[in-house]
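The excerpt is restricted to a subset of chains, each kept in its original location.
Every chain is named by a letter (A and B) in the order it is written, and numbering of its residues begins at 1.
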Amino acid sequence: MRGTIFSDLLASITERGRAVLGLPQRETQGADGQTSIVDLCERLLSGRGEASGTALARAVLDAYDHLNEAGKKDFFLMLAESFGSDKSALLEAVDRWTQEETTERATELHYRSEPRRQELLRRLNYAAGGTAALVKMRETLLGHLPSHPALRAVDRDFVHLFSSWFNRGFLVLRRIDWTSPAIVLEKIIRYEAVHQILGWDDLRRRLDPPDRRCYAFFHPALLDEPLIFVEIALCHEVPSAIQPLLAHDRTGVPAGKAKTAVFYSISNCQQGLSGVSFGNFLIKQVVEELRRDLPGIKTFATLSPVPGFVRWMRTVAMAGMSAQDRAGVAFLDDPQWWTEPCLVAKTRPPLERLARQYFLDARLPDGRPVDPVARFHLGNGARLERINWIGDISPKGIQESAGLMVNYLYDLDWIEANHEAYANNGEIVASPEVRSPFSPDSPGNTLPGRSSRRGNAPKRISPPVGTRSK
Amino acid sequence: MRGTIFSDLLASITERGRAVLGLPQRETQGADGQTSIVDLCERLLSGRGEASGTALARAVLDAYDHLNEAGKKDFFLMLAESFGSDKSALLEAVDRWTQEETTERATELHYRSEPRRQELLRRLNYAAGGTAALVKMRETLLGHLPSHPALRAVDRDFVHLFSSWFNRGFLVLRRIDWTSPAIVLEKIIRYEAVHQILGWDDLRRRLDPPDRRCYAFFHPALLDEPLIFVEIALCHEVPSAIQPLLAHDRTGVPAGKAKTAVFYSISNCQQGLSGVSFGNFLIKQVVEELRRDLPGIKTFATLSPVPGFVRWMRTVAMAGMSAQDRAGVAFLDDPQWWTEPCLVAKTRPPLERLARQYFLDARLPDGRPVDPVARFHLGNGARLERINWIGDISPKGIQESAGLMVNYLYDLDWIEANHEAYANNGEIVASPEVRSPFSPDSPGNTLPGRSSRRGNAPKRISPPVGTRSK
């Protein structure tokens, strides 16, 4: 309810300011709808009175809102062309710096070269709801980027500003549960990107039972809008498959008896904030929260998809595949292969070999792992703990990951070292089991799956061993 | 209480991070206490894991806290020298821009020339309580500026960052009253800069009666810390003197019957945020609040001191003063002059002439008015409404302002025009009465004071007339 009160308040201020400005909403746009936005932007930048600033900011945002898609694209192009750095100021500053290359003049050069967009965006934030409007604006901008490379400079300004405004020091962690406002919960349903939430009853099953948790980061200026959230299951052991974890008829675990917290879904909510990363902070702060609330929890791990695996296998890996593996992989063309024991038996050995290769050896041209989820968790300092055979039998899981799921382990005592090994040397930090040499006569053991789960008991986690990237 | 919970939470995260880093608090400092802060800053910037980021930020802030005053100065100098722009990156960017002066390359130049301090300060904000620590840090920095001009570049980075972080869109207006937390109220007592609050009873007299209001801006990351606040008295008419307004035995006005809201004190709270202006936004938003809550209030004005008047009179004005005026002014040497009718009679005519000159003609070299309070309110679009004779008989009021007080009028319908007249043309927007030609035979009327208050009734406020500055 606070959100509402607060919004009302800001709204009223702006309305008043508009009256002062003599800016009836309809007249803020010129004949072509475009000219006048430029004018308004210039007026906003020109240093008029601050109350006018609030109303002018609102006027710009309203005018922008009334533009159609093409108009918005033109608005962005205008920002690119007319609201860049002040060229003469820049020339002069470069000149001064060239004459004497001091720290002061370098700083001077920096501030003189600031694109005028930066200050424009900052002032647009004066308006009620400005922050939300700017995040939405960038979402639209992102859609035009591919076809208009000139907009990249504009996007860079957005990212720079958002990185400063959404600094970790300003984010607030809140638990999401069944006492949370519906206006927040409906966004959890909408934004869940990993394992779809099918409605309010499904949502309740993920939030309300004593062995479930959900946490999100919020920003004070985006009330009721989660930025990123993570869903957690409290378990006895690290799970190897998602469907049993979310089953309607599963047996719950009393929160006080759980030994393991499993992060089974992390979703970013604001497309307009892509490139501004929170996930890293979120997982670590949630680990701290859970450690304090539930001291019995000793293991923190994920149950993650392998979204790029099938695509990689069918393209990159195909070339180097043995005829035998090719034959095994071919059975995957049957979308129900995982229900047929004989097909399962035939696909498992090649899939295991390929999964290992995918995680430990396959790299992007820049040397990073091919798998995006792996890049995220390894970059956070987690280690690749276990590859699970037939862990996700949803259509999406079969199609993208050939049913594989992966656990990444967050061991706070090793996070720093893991991160350094990954970040500085490109090592893939993985458990001994994931790394263990392939033993052809016992294929059932090579890929640590359900059958050998006991062998992966968290207590026996050993210091990570890295593989240097080429 | 939320503040406390929230702080605890952040604290615990950092503590954990520290353990991970292997950073016992004592060992964060080298033999000379200085080297290791540099190292920590470099590590913080180097892109280590983000959990480490939080702990590293805390480690830097703790190490800084343990420095003595000289150590802090050295820390700032180090920031100036070693954390400026990356010179080679800058050289390259300048080179590229010189080759082709495109918008893209100008933007590139801007981001390549960013002083490394900027990112360092942003990352220091990862720590629990980072924002508050940075604001305090700048307060200390300001103390070293006069003797170390090289620190100006560092200060500029602070101001740039704070201007972005404390953007009006992130500020929250809250009413301060007798139900506010003591931890906030004690700061109101401490930070009141205009008319000292003598203790909790005095505070209560300013907050609790139905005809008093107090509002402050807060930032979500600085809980329990007002940034700026304004004290307001609801009155029948615009008052001309402060002591009756604050008298213990004054007669209150039922809030619903008040016609006038008087801003009699505005105080900034955070020295570390000086140069980041909020006052303008505050007054205007409070006007909106009051208009909504109390529709009977039609006039919004200040009762302001004239802090530079006596100093100006005794220095700048002395030269051009007539012998007669000089003689009149000489009576002010008696600190009790205002209690003696004969002295009052003799000082009034010259003081009136001088006050008019001070407000309407006296200028700084840059053309702005001499009086700092006048600069603030005229810059906000207010108009100089009335000069009040013997309006403040406190020792400070007599000593600095010769007892004068001034009303500035905030008329929302004229704010924009007033601001433009002042900002663009340097006009002093003043009421006709302040401007009325001096009539030597009726000295009692020339300076609109108590006796002629009725003549200044707010209803008759006419469009402002400007005086062009020379």
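Convention: a contact is a pair of C-beta atoms (placed from the backbone, for glycine too) under 8 Å apart; a residue touches a chain by one contact, two chains touch by 3 or more.
Only a predicted model underlies this, so the values are computations on that prediction, with no experimental measurement involved.
May I ask how many copies the whole complex comprises, since the file places only 2 of them?
The complete complex, not just the displayed part, contains 4 copies.
In the analysis below, only the chains that are shown with their structure count from here on.
Which whole number of Å gives the spacing of the CA centres of chain A and chain B?
Roughly 40 Å, centre to centre.
Any idea which chain B residues touch chain A in the complex?
For chain B paired with chain A, touching residues are 6, 9, 12-13, 16, 20-21, 47-54, 80-81, 84-85, 87, 90, 94, 97-98, 101, 103-104, 106-107, 109-111, 113-115, 122, 125-127, 130-131, 150, 152-153, 156-157, 160-161, 163-165, 167-170, 172-173, 220-221, 280-281, 284-285, 288-289, 291-292, 380-381, 412-413, 415-416, 419-420, 423.
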